[in-house]
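Of the protein chains in this complex, all but one are displayed in their positions.
Coming up: chain A.
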Amino acid sequence: MDWLFFGEISLAGLAMGGLYALIALGFVIIYKATRVINFAIGEIMMFAAYLFLAFAGGMEMSPWIALPLAVIGGSILGGVIEKTMIRPMLGESPISVVMVTIGIASILVGLVEFVWTADPQLLPNFLPREPVFIGELYLAPKIAYGFLIGSALLIVYLLYFRFSRGGVALRATASDQAAAYSMGINVRRVFNMAWVFGSLAASLAGVLVAATGGLSPQFGIIGLSVLVVVIVGGLDSILGALVAGVFIGWLETVAGAYLGGEYRMPATFLVLAIILVIRPYGLFGTHEIERV
């Protein structure tokens, strides 16, 4: 066994898993607070990445100005979607709300095709290009720096949810909406905030992933593949999103390297199937008991 190779592969997988965790966080924040499974999360990622392309490529802004602008743009989009399309659906059946998010995804794909055409795109280089070595282990620079940026946001989020008033309101609403409402928490505002924060995490992940793998109107499909991460970790668990994101990223990469690229997806879906059998609510998800 070539342990150096295994170490390098594992490092690449863990770093990629960090980005999966960031996307999964976008899913989970929205679901945890609002109980909406947002199938448009991939397209929100895509939209933010196109905004980055417009700011840094078309308008030739510094990428370090374009990056926050694109991420803020994506989060504003999330807030607008919640206010104009999801909020009117409050009280409707969950499947109707899911269909609305699928519709939003289609609209966003059409919009970017209209504005930026269907051509595949590459984002302007903004991450350092020098190879990164951790000891003797090589790590691709885009993945390494993408992981660092994503991790920084994850830490900010965890601190915010733990210690800020907004974070407490969000957690309170997630645990019991009626109780939160009776305690004077503006639940509707919390819903909106969850969409803004969830979209912000997804938008940052969108730019970082597109910087590595390129961008096209079909980019949003990655959001659906991260659904595996969310289900394995537990739909309503932030810890689950982080752990499962890193694990699935590692597993996918190791399976691809040792078994071949065609086994990446089967390996992750095998894990998904096992988890669904053993813990249908995910590794860290809430096991809701419905008493009649």
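Going forward, a contact is a pair of C-beta atoms (placed from the backbone, for glycine too) under 8 Å apart; a residue touches a chain by one contact, two chains touch by 3 or more; residues count from 1.
Everything that follows uses one rule, which is that contacts and distances are computed from a predicted model.
Trainee: Given the options "Cytochrome d ubiquinol oxidase subunit II", "Amino acid ABC transporter substrate-binding protein", "N-methylglutamate dehydrogenase subunit C" or "LrgB family protein", say which is the protein name UniProt records for the missing chain.
Mentor: "Amino acid ABC transporter substrate-binding protein"
Trainee: In the whole complex, not just what's shown, which of A:S151, A:Q177 or A:T212 touches the removed chain?
Mentor: Of the listed residues, the one touching the omitted chain is A:T212.
Trainee: Of the listed residues A:G91, A:G135, A:G184 or A:G260, which contacts the missing chain in the full complex?
Mentor: Final answer for the missing-chain contact: A:G260.
Trainee: Based on the whole complex, identify which of A:G103, A:P120, A:G166 or A:P280 touches the chain you can't see.
Mentor: The one listed residue touching the chain not shown is A:P120.
Trainee: With the missing chain put back, which residues of chain A would touch it? List them for me.
Mentor: Residues touching the hidden chain, for chain A, are 5, 8-9, 12-13, 16, 113, 117-122, 129-131, 138-143, 209, 212-214, 216-219, 221-222, 253-254, 256-257, 260-262, 264-265.
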